[in-house]
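Apart from one protein chain that is not included, each protein chain of the complex appears where it belongs.
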Amino acid sequence: MSKTWGGRFSGETDRRVEAFTESISIDRRLYRHDIRASQAHARMLGSVGLLTPEEAEQIVRALGDIEGVIERGEMEFSTALEDIHTHIERALIERLGDLGRKLHTGRSRNDQVVTDVKLWLREAIDAQDQSLAQLQMALLGAAEKNRELILPGYTHLQRAQPVLAAHYFLAYIEKFQRDRDRLADCRRRANLLPLGTAALAGSSLPIDRERVARELGFSGIVENSLDASSDRDFVIEYVFVLSLVALHLSGWAEEWILWATSEFGFLDLPDAYCTGSSIMPQKKNPDVLELIRGRAARVTADLQNLLMLVKGLPLAYNRDLQEDKVALFDANDIVESSLEMAALIVSQGRFRESAIREKLDRGFLDATTLMEFLVKRGVPMRSAHEAVGKLVRTSEERGCRLEDLPAEDFESVAPGSGGEVFKVLGVSNALAAFQSAGSTAPAEVNKRLEYSRRRLGT
Amino acid sequence: MSKTWGGRFSGETDRRVEAFTESISIDRRLYRHDIRASQAHARMLGSVGLLTPEEAEQIVRALGDIEGVIERGEMEFSTALEDIHTHIERALIERLGDLGRKLHTGRSRNDQVVTDVKLWLREAIDAQDQSLAQLQMALLGAAEKNRELILPGYTHLQRAQPVLAAHYFLAYIEKFQRDRDRLADCRRRANLLPLGTAALAGSSLPIDRERVARELGFSGIVENSLDASSDRDFVIEYVFVLSLVALHLSGWAEEWILWATSEFGFLDLPDAYCTGSSIMPQKKNPDVLELIRGRAARVTADLQNLLMLVKGLPLAYNRDLQEDKVALFDANDIVESSLEMAALIVSQGRFRESAIREKLDRGFLDATTLMEFLVKRGVPMRSAHEAVGKLVRTSEERGCRLEDLPAEDFESVAPGSGGEVFKVLGVSNALAAFQSAGSTAPAEVNKRLEYSRRRLGT
Amino acid sequence: MSKTWGGRFSGETDRRVEAFTESISIDRRLYRHDIRASQAHARMLGSVGLLTPEEAEQIVRALGDIEGVIERGEMEFSTALEDIHTHIERALIERLGDLGRKLHTGRSRNDQVVTDVKLWLREAIDAQDQSLAQLQMALLGAAEKNRELILPGYTHLQRAQPVLAAHYFLAYIEKFQRDRDRLADCRRRANLLPLGTAALAGSSLPIDRERVARELGFSGIVENSLDASSDRDFVIEYVFVLSLVALHLSGWAEEWILWATSEFGFLDLPDAYCTGSSIMPQKKNPDVLELIRGRAARVTADLQNLLMLVKGLPLAYNRDLQEDKVALFDANDIVESSLEMAALIVSQGRFRESAIREKLDRGFLDATTLMEFLVKRGVPMRSAHEAVGKLVRTSEERGCRLEDLPAEDFESVAPGSGGEVFKVLGVSNALAAFQSAGSTAPAEVNKRLEYSRRRLGT
Partner (left out) sequence: MSKTWGGRFSGETDRRVEAFTESISIDRRLYRHDIRASQAHARMLGSVGLLTPEEAEQIVRALGDIEGVIERGEMEFSTALEDIHTHIERALIERLGDLGRKLHTGRSRNDQVVTDVKLWLREAIDAQDQSLAQLQMALLGAAEKNRELILPGYTHLQRAQPVLAAHYFLAYIEKFQRDRDRLADCRRRANLLPLGTAALAGSSLPIDRERVARELGFSGIVENSLDASSDRDFVIEYVFVLSLVALHLSGWAEEWILWATSEFGFLDLPDAYCTGSSIMPQKKNPDVLELIRGRAARVTADLQNLLMLVKGLPLAYNRDLQEDKVALFDANDIVESSLEMAALIVSQGRFRESAIREKLDRGFLDATTLMEFLVKRGVPMRSAHEAVGKLVRTSEERGCRLEDLPAEDFESVAPGSGGEVFKVLGVSNALAAFQSAGSTAPAEVNKRLEYSRRRLGT
C-alpha cells in the first residue's frame, strides 16, 4: 500500500486515475524544500516531546540521505506515489520503519505543500531579483556606452522629440526597479509559515509552529488555519509580478525588433541572438527578441489560469489548487530565461550611430522646443502651438527643416525673436535646451545615471 | 554546421540561445506528420521533374526508415538541431548526401510546420470527437439506467421543478453535440494544404501543390501564401472549441462534486476516482472531478495565450508563432484525459435513489405546475403566480407541503378547482403533468432518448 | 408591486440591491426583439387556446404601441423594474389589465431572455458579415488600385521576398473570409428557438413551440429545456469569432502604423484618421489605427469574461449569466466600429510609391529566387542555400546588391549559369519569376483577384 490515505478505501485506484491526478512530474522540483521543511518539522517534534531528540535526529539525517539520493538522480519516481511528499515519506519509512511513520505528525499535505512552495518562492524571488538587477546593469552599461548618442523619441511610433539614448535606457531601469519593488512586497507578504495548520483546522497536538518558522527563516506564522489551507494569493501575486516583468520585456523587445529592421536601421544584433531562414539565404532574424515578446503572452496566460482556477472555490483546500504549480513554474522559468537573454542582448547590441545621426533631422524633433521658445517670449502656449504647427506645414511643403526657414517666418509669429530662434533649432540644440526635472536634459540624465549606479551598487 | 541556414552567419549560436529558441522538446511529437508531408512532397518533386522518380522513391524510403528510428526511440534529439524538421532533414542528408539536400526544394519551414500541425490537428479532432461520442454514450447509458429517477431541478442552485434524471443527462448530450459540431466546422476550415507557399511568397519552381493536397487528404490548398505563412486561426479555433468542452465538463464536475457531498447525498462515486487525505482518515474526496473542473482554467488560459500571442503581429511569419504548439498540445491533452475520466465516472457513478426520493418533496417543486393548473382554469398567469406565491408562504409558515394545505386554500384562489388540484400536486404528479416540446415530460424524454440512440449509432 | 415575483416575499428589495442587480441599463437595447418574441408568443397562445384569438390580437397590438413608445424615447426606465422584460410586461398590464397578466403564460424570463438575445444576435451577425464584406471590398479596391506596386514582403519584420501589394491585400481578404465563415457557422448553430422551455423543465401547458420558431425565423427548437436554460455557447462562440476578427484587424493596424512611420514611409494616412499632439505641433498620429489595435485586447477580454463566467456553473440558470450581455454588446460594438474605420482607412490610405520603389533593392529580396534558379540548374537546395548565403555576405561586405556582383561569382557556385542568372536578379525579375499556385506570381494574383471579385459579387 503506497498511498498515505488508504485505510478507508476498498477499491484500488485506477492507473489512468493515477496518471490523471499525479503531481510528481511537476512537484519533484520541490524536493529540497520539502526535505528542509520536514527536517525543521522533525526537530520541532523532538523539541515538544512528540519525538525523542534521538528520533528527531535520526529523521533529520535520513532525510539528508534521501536528499542525496534525489540529488544524484537515484530516486525512482512513480505516479503511483502521487507527489513529492509521498515519495520522500515513503523513502523515510523504508529506511526507518515506524519512526518514519511518525514524521507526518501534526501536519497535513495541505500545509506541507504550501510550505514547500513558499520556501521555493523565496529563492525564486531572490533569483529573479538578481536577474532584474543584472538586466538593469546591462541597461546602465548601455546608457554609459552611448552617453552622447541622441535618438529620436517616439509617441504613437511617430518621431516626437530628441532623447538621449542614456535617457532611454534609464526609463527601462525605472520600470524594472518597480518590478523589483513588487517582488519585495510579494516576498514580505508571503513569508509566513503555514506548516502546522494541518488540513484546515490546526492540530490537537502540542506543536510549536513559531519554532519551525524561526528555523526556516519565516518572519512569522499564518494565523488562521482555514486561510492557510485555501490561500494561493502568494502564488498569484508572484505570477502577476512576473507578468508585468514579461510585459516590460515585450515592449522593449518590440522596440528592438523595430530598430533592427532595415527601415529603422538603428541596431546591429549579434549573430548569436539571431537565426536564419531555411529557405531565404539572406535572412538574419531577431528570433530571441520575438520569443521574448511572444512568451509574455504565456506568462500572462499562466496568471489567467491561476485567477480562473480559484474563482468560486469555497474554503478550504480543493484539489483544483494542485494545478497552481504548473502555472507558477512555467511563468517563473520563462521570465528567468527571458531576463537572461535580454541582459545579454542589451550588452551586446550595437547602435548604428552614423545611420541614426544621418536621419535625425527628420520628423521636426525640434518643433516643441521652438514652441517653448515662443512661450518664453510671451506667446500664449496654445497660440505658439498653432504658429509652430503652421511653420511645420510650410516646411513640409517646401521639403525643408525648420532651421531652413527664413528668419522672417519666425519674426511673423514672434516679433523680435530675431536670430535667437536658431539657437534652439536643430536636434542638438533642441536637446540641449531641456531643463526640467526628469527630462532628457544632459544634466538630468547624468544625475540619474549617478543615482542608478549607486542604487545598483556598481 | 548543423543549422539549415548558416551560410550568411559568422558568429556561432550561443548554447543558452539554443536552449531558449529550440522547439524540438515540443514539436518532436509531430515526427510522423512531418515525415508523411515530406514523403508527399518528395513524390510531387518527382512528378514535376525537380527530382527523378528514382530520387523521389529513395527519399520516401529513407524517410520511412527514419520514422522507424524515431518510433523505436533511437533518434538522438538535440537542441542544437532546433526542431523536428531539422532533425529529420539532417538524418536524411546523413543517409543520402546531396540527394537529401534536395528535399527542401520549393518549401520552407514556415509552410512545413503548419502542414505538420494541420495533419496532427485532423487526427486530434477525430480523436476528440470520438472521446466526446464516448462520453455521450456514457451519458446515454446513465440516462437509460436511471430512466424512472426524478431529480430536483435547480436554478440559482435552489430547488425549482422536478426533472427526470434522463432529461438531465440528455442536456449534457446536447451540449457535447454542439461541441462536436464545432469540431467538425473547425476541421473543415483547417483542411487546406499550406505546403508550397514556402516562406511567404510562394516559389519560382514548378511545384504541384494540388497533387500534394490530394495525397495528404486535404480538400484543397491555401490560396494565398502570405496568409498561409501568418495564419494560426486553425490552432486558435481548435483551442477555443476545446475551451468550451472543458467548460461544459467543469459545470458537470461542479454539479457532481455537489451531489457527492454529504449534504446533497445524491451520488456515490467509486473509490477508484477519489482519493483520501494524508491526515483525515475518514475522507473520500472527489479529486478527479475537482481536477477536471480546475483544468478548465488551464485550457482557457491556453486559448488566452494564443489570442494574446497573435495580437498586433504584422504579416507574415514571426517567431512568436512557434509558441502556438505549447498551448495547442497542452489544451488537447487535458481535454482528452478529462473526457476519458468523465466518461468513466458517468458510467460508474451511482445515484442514491432512496435518499433522493426521500427529500424530493422539499422546495415546492410542484409550485409552478400548480400555477399552470390555475392558468388552465383561466386565472391570468401573473395572478396565478402571486396566488401560488402566497400559498407557498403559508406552507412555509406551517412547515408543510403544498399538497398538505386544505382544499379551501386552493378554492379561494381558483374557485371550483376543487379536488382536481390535488392531481397536479406532489412531485410525481407535477412531473407527469409536463407536456411541452423539449420538456422533461416522460414522452418527450423518451422521444429524445430514441433520437440520441440513433444519432450515436447505438 | 412592480416585480414579477413578489408573492412569497415579505421584505422589500433594498434600493442598493436594485441598483446592483438591475440589467435594464444593458438589456433595454433588446426591446425590439423582446416585443417581437412576445408577439409571436401571444399569437401562439391564441392558436392553442390559452388566449382567445381576440385576446392575442389585442396583446400584439398593445405590444406594437409599446414599441412605438420606446422608439420615441417616451418609456421611463427604472431600476426598480429590473429588466426590459418587466418594463414591457408592466406597460402591457397597465394597458390591458388582466389580459396583460396572461402574456407570460408558458414561458419564463430564463427562456425569454435567450430568445431575445438570439434574435438580436442574428441581426448582429448579419451586420458584422456585411461590415466584413465592406472591408473586403475596400481591400479588393486597394488591391486593384495598386495592381503594379511591389512591396517588400517580411518575415520576422525583416525584408524577405518581394510581393505584389495586391497579393498583400488578398491575404487579408482570405482572413476575413474565414471570419465570415465562422460567423455563418455560429449563426446556424444558434438559430434554434429556446422560447417555451420556460424556467428549466418546460411547461405543463399545451404550447406550440414549433409555431413560434417558424414565425420568428428559427430553423428549429432547442430540444432540451435544461440545456436551453443554461446554455450560453452561442454568446461565447460569437464573441470568440469577434475576437479573431479583432485580432486580424490588430495585425493589419500594427502593420499600417509601422508603414506610416517616417522610417518605413510606405503610407500616407488621411488627416481625418489621425490626430495631433497637445504639445508637439508637428505630430500627426495614427490614433485610429492604434485604437483598433488596442481594442482587440478589450474584445478578447470580453471573451475571457464569458469563459470565466460559466466555469463551474451547475445546471440550469444561474444569475451569473445575466452578465453575458455586458461582454456581448461591448465586443460587438467595438468590432463593428473598428471594421467601419478599417474599411475607410484602407480605401483612403495612399502608398508612397516612389519612396517604396526607391528602397526596394534593400534586403536582398531576390536571394531566394537566385537560390531557386540554382536549384533548377541541379544544385541541391541546401547547397544552393549555402552558396547564396555566401554571395549575400560578399555583397554586404562590398555594400552592393546581388546583381552588382560579377558574373564569375555566380559561375563559381553554378558553373555554366552564365548571363542567365541576371534574368532573375533584381526585385522585378524576382517577382516575375514566381509561378507556384497561391504565390505572388502576377498571374496567380490576377486569378485570385478575379475570384474575389466574383465571391464579393462586385
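Letters A, B and C name the chains as they come in the text, with residue numbers starting at 1 for each one.
One rule holds for everything that comes next: contacts are C-beta pairs under 8 Å (C-beta built on N, C-alpha and C of every residue); 3 or more make two chains touch, one makes a residue touch a chain.
Values in this document were obtained by computation on a predicted structure and should not be read as measured data.
Chemist: Quick one: which of A:300, A:332 or A:417 touches the chain that's been left out?
Modeler: The single option touching the absent chain is A:300.
Chemist: Per the definition of touch given earlier, which of A:60, A:80 or A:247 contacts the omitted chain?
Modeler: Looking across A:60, A:80 or A:247, the contact with the absent chain belongs to A:247.
Chemist: Among C:67, C:302 or C:386, which one is in touch with the chain left out?
Modeler: Answering carefully, the residue with contact to the hidden chain is C:302.
Chemist: Determine which one of B:58, B:146 or B:285 touches the chain that has been left out.
Modeler: Of the listed residues, the one touching the omitted chain is B:285.
Chemist: From the listed residues C:320, C:353 or C:403, report the one that touches the chain absent from this view.
Modeler: Looking across C:320, C:353 or C:403, the contact with the absent chain belongs to C:320.
Chemist: So which bits of chain B touch the chain we can't see?
Modeler: So the residues of chain B touching the missing chain come out as 155-161, 257-258, 260-265, 276-287, 290, 304, 307-308, 311-312, 359, 362-364, 367-368, 371, 385-389, 391-392.
Chemist: To test your reading of the contact rule: which positions on chain C touch the chain that is missing from view?
Modeler: With respect to the unshown chain, the touching residues of chain C are 3-14, 16-17, 19-21, 82, 85-86, 104, 107-110, 112, 198-199, 270-288, 290-291, 293-298, 300-302, 304-306, 308-309, 311, 318-323, 326-327, 337, 340-341, 344.
Here is the rule we go by: only the chains that are shown with their structure count from here on.
Chemist: If you average the CA atoms of chain A and of chain B, how many Å lie between those two points?
Modeler: Going by mean C-alpha positions, chain A sits 33 Å from chain B.
Chemist: Which residues of chain A are in contact with two or more other chains?
Modeler: Touching at least two other chains: 276-287, 290, 304, 308, 311.
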